[in-house]
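What follows is a single structure, and I will ask about it in a moment.
One protein chain is absent from this view; the other protein chains keep their places.
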Amino acid sequence: MKARVHITLRDGVLDPQGKTIAQALGSLGFSGVNDVRQGKFIELDIEAASAAAARAEVERMCSQLLANTVIENYQIEIES
Amino acid sequence: MKARVHITLRDGVLDPQGKTIAQALGSLGFSGVNDVRQGKFIELDIEAASAAAARAEVERMCSQLLANTVIENYQIEIES
Amino acid sequence: MNEQAITPEIVKSHGLTPEEYQTVIEIMGREPNLTELGIFSVMWSEHCSYKSSKKWLRRLPTTGPRVIHGPGENAGAVDIGDGQAAIFKMESHNHPSFIEPYQGAATGVGGILRDVFTMGARPIANMNALRFGAPEDAKTRHLVSGVVAGIGGYGNCVGVPTVGGECTFHASYNGNNLVNAMTVGLVETNKIFLSSASGIGNLVVYVGSKTGRDGIHGATMASAEFDEDSEAKRPTVQVGDPFTEKLLIEACLKLMETDVIIAIQDMGAAGLTSSSFEMASKGGTGIEMDLSAVPVRETGMTPYEIMLSESQERMLMVIAPEREAEARAVFEKWELDFSVVGTVTDTGRMRLVMNGETAADLPIAPLVAAAPELDRPHEPPPPPAAFDEATLNAPDSVMAALTTLMASPDLCSKRWIWEQYDHMVMADTVQRPGGDAAVVRIHGTNKGLAITTDCTPRYCTADPETGGAQAVAETWRNLTATGAAPLAITDCLNFGNPERAEVMGQFVGCIEGIRKACEALDYPVVSGNVSFYNETNGRAVQPTPGIGGIGLIDDIAGMASPAFKRAGEALLLIGESAGHLGASLYLREIEGREAGAPPPVDLAMERRNGDFVRTLIADARVTACHDVSDGGLLVAVAEMALATLNGDEPIGAEVSLPENGLAPHCWLFGEDQGRYLVTARMDDVEAILADAEAAGVAALRIGTTGDASLTLTGADTISLAELGAAHDGWLSSYMAGA
Partner (left out) sequence: MKAGVIVFPGSNCDRDVQVALARSLGREPEMIWHREAELPKLDLIVVPGGFSYGDYLRCGAMAAHSPVMREVVARARAGTRVLAICNGFQVVTEAGLLPGVLMTNASLSFICRDVDLRVENAGSAFTSRYATGQVVRMPIAHHGGNYFTDDDTLARIEGGGQVAFRYCAPDGTLREDANPNGSCNAIAGIFNEARTVLGMMPHPERLADPALGGTDGRAMFDGLVEALS
């Protein structure tokens, strides 16, 4: 089963990478960039009996390893 | 206007981070992880006259800076 | 925005006692608004006001012929000759690093770098002293990995080499790891910048990153102990941006080549509040600031949030109005925010305006002067469990015991750590991590600065005063072992909850030991930092007064290093051996006991022995030198031998037991202080021994360097390859989860 996880910085947490990308885009001539936030996108292929079981498993993976919940949020999609 | 960009490694390109995550998940006791690939997820807030204009602009940002097309693919979504 | 009524609950949540709040009202002549209350709260927090420690810190010797600036400035400044000064300080980032190890450690490095370049110095070296919980504790591996990656991530990016440090483990740090970071910088003595705001009408300028809602109340967090729900009460974690820091270093140092900057101060804990109060208070002036001009990252930020934010990579400076364009151009070149946020006034007040309305108006001197100073009750901690060397049996095999020690968490090689740090950037690291002190060449000269950090918390636990003195003496010894003349120290005092008399007793004892050692060694304290409340549910960390020392080497061509240089040289032990095993690593690691008093520290002998060794090095009469500390004599011999494994040819040694009435394991593993191992050419041995005797220094030939093994005459032998594998392997296999 395939799972897709988006990991993004919590609101209010500084995103130095996003900030620097926004500046770089500006100096490349892209005007009108208000904000850039950089996150992670993780695709997993796992064995699971059902979509619900897969979601529960990936949920545990996120809270234990994939995301740093002190500063990051995560969002899980299961593709069936 | 908000744009969401997914940047993923091309097939056949080794993904050291994904590999290490898969191993780490294994040693945390998650069995049945067949594959993990890690990509980037970039959210942009840009000024644009229309969704089509926004897409064209983000397309150019991707090919010029955000993705390295030697190893990466990108996919753009515009939210209106 | 400030209309919220100040209830007793709000006062309490700001960490102020009812009595302190009464003083606030007296100073203000009215009730404060929320912004004002927030300002009082951070200014009077333990972290900013040093209320529990001030009384004791005053006892430390802080002056000397080379001291240019002692404690009280952003960092200490010491004259190193030729018109140059070394600027250095050590600081803790313990609590943030436990909550978010990577960012907590990274921002710790960022903060200490700013303290140093604020004074006009280019940072030339970073150090880090780390204490983690027991390796078996479920969180330890994650904390080590995050902290080390964070220190590297920040230091590597800004391009300042991380040249050394410490890393040990003990269960007392389980819920409270310690992350102490030190920076050393180099400046021309006539180009040192201070933070006193002067010149009525001068501009107050904000430079660096924008302000967000980061770490609001971090300073008060560092002033309270952890409890079960601290994890839930987390403020927004501060994220470090080393790239911006690098730009800030370059921009500030560029502008500092001119005379544009009148005063400058980094925004550390309690951000804009403490920086602005500090500048005005030192200058005896007032400041009026328009908070609407502060560059912000988020919308709707209140004056309270702007004043208390701990966003990183920000500085405040005072410049003359006619120099604004010149200053702005430099920061714009480096793409950093530059905003005039206020002016220096003669009112003695801090007046803050936002959107045309007064947001806060406080008198500066009374607020600073009334910062609480406490004389907290203190009592000596209970004495350690009794221990008598005579009750110990000899180990079955000396070399097996040595191998166990060398592969123990505290003594094993920390290569896994320092390889994650760029320790060579700036191309002046002439002694890399792994030796006694690191040595960094003073750019463009043949002089060098030796740098070390040390503390032996188990000694401080057993006897705080001896432990405090030992920490200072060990740094002095490590510097001496390179041939350096020790100059001065910085301290980073990590303790539990000062509201407990026992913890305060540890603090007072350690300070007393530090004081005595500094005085005896003419080795003043020029900067420092106190971190209390390293305690969870009433369990405190071992008292850990980390000491960072620096020393000067006149010519790096003549410095010494621990690695054996040639086979067939004599191995000499300088200093007296009593076979003291109380509070030793041997006792803990081999016998599983933490008991006994620490080895006594005889400061007069320490000085005599060190001065003698330094002269030997200066006269090129020794070929290698290493101090004897944790683990004792045989461990030190092993370290000198293993250091040759990086070179072309491995060199070991054969050691013979002297006839001195000590049990072999006491002599081999005792941690008596004030000792060094040196190697010398055979021809020089007699003269060295004679000179030692004349100088009143104990010296004894204990062996000879030789092939790639370590041998105890008539007993055991072990190959360096085997010993090296054990020493080198523990940390990396532990971190790999094995």
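Order as written gives the chain letters A, B and C; numbering starts at 1 within each chain.
Criterion: a contact is a pair of C-beta atoms (placed from the backbone, for glycine too) under 8 Å apart; a residue touches a chain by one contact, two chains touch by 3 or more.
Note that the structure is a prediction, hence the values are computed from the model and not measured.
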| item | value |
| --- | --- |
| Touch partners, limited to displayed chains, of the chain removed from view | A, B, C |
| Residue among C:62, C:140 or C:156 touching the omitted chain | C:156 |
| Per the touch definition above, residue among C:193, C:421 or C:476 touching the missing chain | C:421 |
| Chain C residues that touch the omitted chain in the full complex | 149, 152-153, 156-159, 241-244, 246-247, 334-335, 418-430, 432, 441, 556-557 |
| Where the unshown chain meets chain B, residue by residue | 12-14, 16-17, 20, 64-66, 68, 70-71 |
| Chain A residues touching the omitted chain (full complex) | 16-17, 20-21, 24, 27-28, 38 |
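Keep in mind that, in the parts below, only the chains that are shown with their structure count from here on.
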| item | value |
| --- | --- |
| Rounded Å distance, chain B centre to chain C centre (Cα mean) | 41 |
| Interchain centroid distance [CA atoms averaged], chain A/chain C, Å | 36 |
| Where chain A touches two or more other chains at once, by residue number | none |
| Per-residue overlap in chain C, given as positions that touch at least 2 other chains | none |
| Chain B residues touching chain A - in the complex, by the definition given at the top | 6-8, 18, 21, 24-25, 28, 30-48, 57, 60-61, 64-66 |
| Sites on chain C touched by chain A in the complex | 99-100, 102-103, 209, 212-214, 234, 236-241, 243-244, 297-298, 311-312, 335 |
| Sites on chain A touched by chain C in the complex | 10, 12-16, 19-20, 23, 68, 70-71 |
